[in-house]
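A single protein chain has been removed from this complex, and every other one stays in its place.
Moving on, here comes chain A:
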């Protein structure tokens, strides 16, 4: 415990976009996340790793208040987005979700056209100008590395795309509203290796514009893709460090055991 606290404080992140301070999450009486404190750096890729059920997805979903949809969830502690606590009652959750976008484990395009899928976020805000929408579609699809493949069939149903394409479409949909943070909950677990490598290349480009937080159970992916990694176990944060350092010289034994495959 002591070692853990030391590493988190020693890691001085200048200008963090997200500061989590003593965050606890409960499902009714059961504590799922215990005293999480960390800082997410701006325009970098941060990965959450850990065995199944350790709470990494739960933590990720707290960043855009998606846990509100689950019955009986309550939290204590603060999560500060650019200094403003998003865990309070009077925060506009809808506005928050425009600043913090999310890509899910199972790609979920809407049963609409590709065009309509990408601009969904813009339409619900009330943007009607065709030029603005067209530009947003092209920009987002290019950024998601999907433009060349679908530019001739924007009006076709999105459900006709392949799995990898649909996931990239969901990424395009998330970035169309130009969020500050993109949350990715195991985005490649439903995809084949080729599609996975496409997404990983994409993440590398995305971090120039956006902050990316990715949850993954694939350690090699975390090592390839991320700049900072947080290791969670049974609802607690065990270690949080720069990826290079964590995967070569982890400070805590538990981390080393996990990374080398001794458990999990």
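Worth a mention:
In the analysis below, a residue touches a chain if its C-beta (ideal position, glycine included) is under 8 Å from a C-beta of that chain, and two chains touch if they have at least 3 such contacts; residues count from 1.
The criterion applied here is as follows: contacts and distances are computed from a predicted model.
When the unshown chain is looked up in UniProt, the name that turns up among "Inner-membrane translocator", "Phosphate transport system permease protein PstA", "NADH-quinone oxidoreductase subunit K" or "Lipid II isoglutaminyl synthase (glutamine-hydrolyzing) subunit MurT" is "Phosphate transport system permease protein PstA".
In the complete assembly, the contact with the undisplayed chain comes from A:97, out of A:24, A:80 or A:97. Touching residues on chain A toward the chain that is not drawn are 64, 66, 69, 94-95, 97-98, 101-102, 104, 106, 108-112, 120-121, 123-125, 157, 159, 170, 173-174, 177.
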